[in-house]
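Note that one protein chain of the assembly has been removed; the remaining protein chains are unaltered in position.
Per-chain numbering from 1; labels A, B and C assigned in written order.
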Amino acid sequence: MIVEMRTGASETEIDGVVERASSLGLDVQVNWGTNKTVVAILGSNTGKLSSDLFAVLPGVEQVTRIMKPYKLASREFRPIDSVVSINGIDVGGKRFVVMAGPCAVESEKQLAAAAKAIKDAGASILRGGAYKPRTSPFTFQGLEEAGLAMLLQVRQEFNLPVVTEVVDPHEVDKVAKYADILQVGARNMQNYALLIEIGKSKCPVVLKRGLSATITEWLTAVDYILAEGNDNVILCERGIRTFEDSTRFSLDIGSIPVVKKFCHLPLIVDPSHAAGHYSLVPAIAKAAVAAGADGLLIEVHPNPKEALVDGLQSLTTSDFMRLMKELKPIAEAVGRYI
Amino acid sequence: MIVEMRTGASETEIDGVVERASSLGLDVQVNWGTNKTVVAILGSNTGKLSSDLFAVLPGVEQVTRIMKPYKLASREFRPIDSVVSINGIDVGGKRFVVMAGPCAVESEKQLAAAAKAIKDAGASILRGGAYKPRTSPFTFQGLEEAGLAMLLQVRQEFNLPVVTEVVDPHEVDKVAKYADILQVGARNMQNYALLIEIGKSKCPVVLKRGLSATITEWLTAVDYILAEGNDNVILCERGIRTFEDSTRFSLDIGSIPVVKKFCHLPLIVDPSHAAGHYSLVPAIAKAAVAAGADGLLIEVHPNPKEALVDGLQSLTTSDFMRLMKELKPIAEAVGRYI
Amino acid sequence: MIVEMRTGASETEIDGVVERASSLGLDVQVNWGTNKTVVAILGSNTGKLSSDLFAVLPGVEQVTRIMKPYKLASREFRPIDSVVSINGIDVGGKRFVVMAGPCAVESEKQLAAAAKAIKDAGASILRGGAYKPRTSPFTFQGLEEAGLAMLLQVRQEFNLPVVTEVVDPHEVDKVAKYADILQVGARNMQNYALLIEIGKSKCPVVLKRGLSATITEWLTAVDYILAEGNDNVILCERGIRTFEDSTRFSLDIGSIPVVKKFCHLPLIVDPSHAAGHYSLVPAIAKAAVAAGADGLLIEVHPNPKEALVDGLQSLTTSDFMRLMKELKPIAEAVGRYI
Partner (left out) sequence: MIVEMRTGASETEIDGVVERASSLGLDVQVNWGTNKTVVAILGSNTGKLSSDLFAVLPGVEQVTRIMKPYKLASREFRPIDSVVSINGIDVGGKRFVVMAGPCAVESEKQLAAAAKAIKDAGASILRGGAYKPRTSPFTFQGLEEAGLAMLLQVRQEFNLPVVTEVVDPHEVDKVAKYADILQVGARNMQNYALLIEIGKSKCPVVLKRGLSATITEWLTAVDYILAEGNDNVILCERGIRTFEDSTRFSLDIGSIPVVKKFCHLPLIVDPSHAAGHYSLVPAIAKAAVAAGADGLLIEVHPNPKEALVDGLQSLTTSDFMRLMKELKPIAEAVGRYI
């Protein structure tokens, strides 16, 4: 941590900073600048400390972190790429993994139609929500446990692993019984009680980025899961909130190389929630493949006109079929296969 | 809802929209424009419907909502101001209500020192967190139930109502036993399981705005609590995430007149989390009073240098005493008293 | 335009809206809803009118635009793709066009080295700035006319068309004498005096998106140039300002399909300014190709360590050579060639 003293800070004030650091067992180097004195606080675990500890001291102008606040998710902790294995499907390897299906499970018939279509098109994991956190209390909230049972049924019929959302820390074990991968939605990225329970469950998990979370905050949230001993974390970029309103969210394509640079975990992209409109999904999906994502999480509905949730951003099964054909040569162009 | 057809949309496509509306029991008026046909979907509960229902239909360019998606929180539902009464203290009345105290309960001694100071300065409700959702898993997470017990102790000693955060839906009843007001933090604004439990508890609640929630989303989240029969909701503006980084968040001062225009509930402001630095808190607190907020939620620590959480944004007791003196004439200038 | 009246608006107030519309020669249809009356204002040029004209009238709650505020840039005005031809190089056709070179012209030697390298790698247009709008007045501001002369020299030596920035409306003609394409930087996107002069000059122009401009504002700014009779406009997405700080700006990948949907003009992407760091440029460049952009504008410097401006985001010539090789198969995968 770099502690910048105010111009004209007294020696007593500088000593105060040095003593605070020493009392925490940290090494210190003082740079007596001509205008400003700068104190460098050294040590490998300064990332865990709040910079406020120094910023509150008299004579301090500003404190800047050098060490990142996340540790277990970092490449410094684990330099090589992590791979998360789901029933033999490796996420983070050479294969580009497509997870697809309806936003919400509505009926066994709807889910089976989706499963058949996405499997035929080459997707390898089925998505479908049984618990739906909705903006308004007056809209459809999901089929809950009945929806989970349908997922299990269709999972077995089509031999497709299943990813589904969990929203309540006390339901992690129950949902994990039905699902191959748990999903944490953007609005729960910092629901730490939930992250800790998922950490304990050891179940593979897709952690979506919060809609206004920085990449650093996202990777720090991952540490909550890793710290409980669950290494099976897949990150999912799904767009951030900005001033632009022609898309539902702004997909942060730059997050792909940034996450790959600083973090060892696999990363997939959800183009559907970012786009908000089916006509914009293919371009974003293609960009994600080219930029180096490890997979996609994409909404497909056998009949979007009748969808109870997010119909506008869902691809039809024929649109999805066409998109999968278009994605294959792009994946090959970047050294992957679907 | 206003459904705008694409230029050149066919009669069949327009009929499709009309039929969809009719099947939902809604009235329709079709405006055959020279360039574009526009279909108005009428009815008092169109606010509850997803605009996707029409946006997915063939020939539709765009759908615009007219009715707001929230209902119970709106002034149309209840035109006069609501007042939330806490042990005889009315939030939303003529009195400007100040809630103050440390971010986190650290010890009974710390809490008592804060309680004494804020009471002497004229604040009427004590704040203090026992459960702390922290960005990093390696930092102090709160004293949990031991902290609640300290709050209860100090509450009785100083006869000060207490506001404290709850983070887990399954702990609402427990926390409500110790607290006079529950607090929902910004990161939990859309934790619907939590909102529903608080709704059922009927306990007064401070609902902080999510750091990237629009005002419309915030008021729609309120409907989750009101729909369960709990009318004791106090809103709290605490700053939104923007590109500006000289403050921790950007306090949205405009949200005060906007909320007052569209919603009947009382609204307080948390200047501490927005500012991020104690030196910036007083100016924001004063602005909140002048703009018409009903109260403040403000961080005060007897010794910020030793604070375990958010020391940098906490006022010392003497700074708080001075601020309270400065706030009084501003409150009077806008027809309130502290 | 859709004018939503307040609940309980009087007939007189509704008549006021109707009369205002009639006085402007517009057609009107009134929807007498059960809760709210909605007045639809019809006519093909309502896009040119300010919605304030109606929003200020008594009894009006809100006004929503149906027609977009831009006209000449829209697909409704020109349904087929426009192609801008630069010395025989078509931007917006099957060929994916790469413009590359240093941020600033520093010397003829530097520029010639860059030109040779980018031509060898397969780029077809040379970029280089002679006028540099810099954040601080104490930094290098460009070589100005001497820099233009170097551009001309190198342009002839290597037979490469040149794109360079113009910042002052009174210098448009001068710069247009040296350059094949003018560039308008993000900070000047709404410098209307400049846009009008460029419109008059008829010189091809790259119009960068403002760093906080919506796509709608960007396309409306284009209308300033088109309205003067200059159809040779190439759009350039270069990232928008958001809260994320791990990249310099957040490239809005979704803008590519959105612009293509609503606008007929060619669109290129500047991955360098968005990334801010050379290591992040290739992933964003690849994404842009896959998402359907028509070209790239990319910073390449023969010796980034010695660059006077933006060295950190410049690719070395060998990095650029490698990137071009990687882009080719992606371009082919989406039906283009480089």
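Definition applied: a residue touches a chain if its C-beta (ideal position, glycine included) is under 8 Å from a C-beta of that chain, and two chains touch if they have at least 3 such contacts.
Worth saying up front: this structure is predicted, and the values here are computed from it rather than measured.
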- Looking at B:V39, B:L207 or B:L251, which residue reaches the missing chain? B:L251
- Contacts of subunit B with the absent chain, listed as residue ranges: 212, 214-216, 239-240, 242-247, 250-258, 260-261, 274-275, 279-280, 282-284, 286-292, 326, 329-330, 332-334
- subunit C residues touching the omitted chain (full complex): 48, 50, 52-53, 55-57, 69-71, 133-139, 167-170, 187-188, 190-193, 196, 211-212, 217, 220-221, 223-224, 227, 241, 277-278, 304-305, 307, 309-312
- Query: Residue-wise, where is subunit A in contact with the chain that is not depicted?
  - Reply: 2, 4, 7, 27, 29, 31, 33-36, 38, 40, 42-44, 62, 64, 66-67, 76, 241-243, 245
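Everything below uses one rule, namely that only the chains that are shown with their structure count from here on.
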- Query: Which two chains meet at the most C-beta pairs?
  - Reply: A-C
- Item | Rounded Å distance between subunit B and subunit C, as computed from the means of their C-alpha atoms | 38
- Query: What parts of subunit A, by residue number, touch at least two of the other chains?
  - Reply: 212
